[in-house]
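What you see is the complex with one protein chain gone and the rest in place.
Up next, subunit A:
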Amino acid sequence: MAAVTPLLSTRGLSRAFGGLKAVQEVDFALPEGQIRAIIGPNGAGKTTFVSLVCGRILPSSGSVVFDGRDVSRLPAHKRVRAGIAYTFQITSIFSGLTVFDNVALAVQRHLLDDREARPTAHALKEDGMAALEKTGLAAFAEKRAGNLAYGHQRLLEVAMGLALKPRLLILDEPTQGLSDGEIDSFIALVREIGRDATVLLIEHNMDVVMALAERITVMDQGRILAEGTPAEIRADKAVQQAYLGG
């Protein structure tokens, strides 16, 4: 096998909350361009693990390497600017602002970092609308975000992540609470995103996981239990016992 440096890797990554070891000694590698799903029962440490990756919480021990650079001690906002975007499990949008203004905040940050670009009204509009069109929200641009239907709020969450033009997009249970129809279009959207970015997806809905993931990582009790292609994971005895209900 060719030794390709992964876009994201962790070594011995651990985090304890008091006596609870939420994530223990996780060694993880994610090659560029992949769509990876992390599955596992509730309390397996999935959200804690991705929070360690994006810097929302700091590790007790271990390291996170992104794009060849150790980011373990970087604060969250610097990791975002390095290219790691995180969309929240619990919808976290600016409900008092319009849909466009929500996305514009992400675009503005991205443009400020880009030395060639300037956050002109025109550039904001162009990039912001592009992210909204991708997610199918363009028609709601002038609507107050708080007045959107729940499914659309979830999409707005993704649109904000997209507008950052990340290299790694972390989606934390994005389909939670969506209808079947919405889930179908969501799958198509993530495939589309997967062409430009690496995607790390935490998901409970196995149909979504099987449809999207190129590889699956299974977590249980803060550790990685198994990793493989969807077919391998489906056949894995330990996984069936721990999670799929055997």
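Here is the rule we go by: contacts are C-beta pairs under 8 Å (C-beta built on N, C-alpha and C of every residue); 3 or more make two chains touch, one makes a residue touch a chain; residues count from 1.
The rule is short, and it goes like this: contacts and distances are computed from a predicted model.
Only one chain is not pictured, and the protein name UniProt records for it, out of "Na+/H+ antiporter subunit D", "Branched-chain amino acid ABC transporter permease", "cytochrome-c oxidase" or "Bifunctional protein PyrR", is "Branched-chain amino acid ABC transporter permease".
Across A:Ala76, A:Ala130 or A:Met206, the single residue that touches the chain missing here is A:Ala76.
Only one residue in the set A:Phe28, A:Phe49, A:Phe66 or A:Tyr86 touches the chain that does not appear here, and it is A:Tyr86.
Considering the full assembly, A:Met160 is the residue among A:Leu7, A:Val26 or A:Met160 that touches the omitted chain. Considering the full assembly, A:Arg109 is the residue among A:Arg11, A:Arg109 or A:Arg234 that touches the omitted chain. Seen from subunit A, the chain kept out of the figure touches residues 54, 56, 75-78, 80-81, 85-86, 88, 92-97, 101, 104-106, 108-110, 112-113, 119, 160, 164.
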